[in-house]
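A single protein chain has been omitted from the complex, and every remaining protein chain is retained in its original position.
The block that comes next holds subunit A.
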Amino acid sequence: MTRSPVSPSLLDPRSLPTRIGTTALVYAALVVILAVSAVLVSAQGANLFTPANTVDLLTRSSLLGFLAIGMTLVILCRSLDLSVGYVAALSTVVAATVMAGDPGRIALGVGAALGVCALIGLANGLVVTKLRVNPFIATLGMGLIIKGYLDTNFQGPAGDVPSAFQVFGYARIGLLPVSTVVMLVLAAVAIWALARTRLGHHMYAVGGDAEVARLSGVRVATPVVTAHVLCSVLAGVAGLLLAARFGTGNALVYGNGYELEAIAAVVLGGTYLLGGRGGVAGTIAGVLILATLDTVFNVLAVDPFVKDVLRGTIVIAAVALYARGQLSRAAVRVRFPSGGTPPPEDPPDPPGGPSPRDPEPAVGGAR
């Protein structure tokens, strides 16, 4: 049989990256927002890119970034984590009380905080996968449990963070805060892991369609549990950053709505809330966009309520924009494309191979 005069659709150079990816789109949006903001700020006679503003922007980014990277992993697996704000708050308290102002106990404090967070993530993951509790409910419940614990035991600031550890919150390399460097390194590791480990591939698979993954021999619980553990640990890192900046453990930071902001950053970054599509690179752009907006609003002294209205509007608009591109294209064949009746064509010839006989072609074979 000779090589294919394959159907036209098979010859389309569709594989070429003709379409701009969502991630590129998000970064383009980031550049536009930065440019517009710079103009707006300078119209007010100020400068967006002063060292102080830049550092403020990057520090906001690193805090939200830790939370959003973890949230991306969880959302890619078609799960969700509403407990990250509480986990971060718990982490500040655990780290600060364990360190208790002693520079020698920094490693112990960090380990204790992250260990506790990992256990919480493990619990989240197991409840979601083994008990089959909806992740929304499971992690909301976990959040409330942590909140209850914090409220009973830590009314005010707790513990003491040695100044050696506050370096994590304040030290800079040039204009770049150390925390931002750590965040970007973790983001790079996450991007690499998603692309180059089986676990990463399986996260996408489970989030895309758990049944397909199962039928392909993937153990579907493993990626979900791992994502939850990593998400909680990253929330713990965010808590460490908060503790380093405050110099003490502060249980009340859970009231800042970090979980929703992290989800907003993830979604803004082009990750599909129903899983299986997206990535950490987009999330970082989403984080930078949100941080930029915050910084600009601060510089312009925008009313805090208007600020939230604007942020909400931007997130909704962005998601609406993405949704246009991904209206579910089920594999339903269009038999009769709109327009008039197609002229009845000759049915296709049977294939090259010898066929035992050639009965009349099926009737009604339009197109």
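Structure notes:
Operating definition for what follows: a residue touches a chain if its C-beta (ideal position, glycine included) is under 8 Å from a C-beta of that chain, and two chains touch if they have at least 3 such contacts; residues count from 1.
Quick note on the criterion: contacts and distances are computed from a predicted model.
Between the names "Molybdopterin-dependent oxidoreductase", "Sugar ABC transporter ATP-binding protein", "Probable chemoreceptor glutamine deamidase CheD" or "Carbamoyl phosphate synthase small chain", the one given in UniProt for the chain missing from this structure view is "Sugar ABC transporter ATP-binding protein".
Contact with the chain that does not appear here is found for just one residue of A:Gly65, A:Gly85 or A:Gly276, A:Gly276. Touch with the chain that is not drawn comes from one residue among A:Leu175, A:Ala195, A:Leu260 or A:Ala317, which is A:Ala195. Among A:Leu131, A:Ile173, A:Leu215 or A:Ala320, only A:Leu215 touches the chain that is left out of the view. Residues of subunit A that touch the chain left out of the display are 1, 3-4, 6-12, 14-15, 195-198, 200-202, 204-205, 208-209, 211-213, 215-218, 272, 276-277, 329, 331-338, 340-342, 345, 347-353, 355-367.
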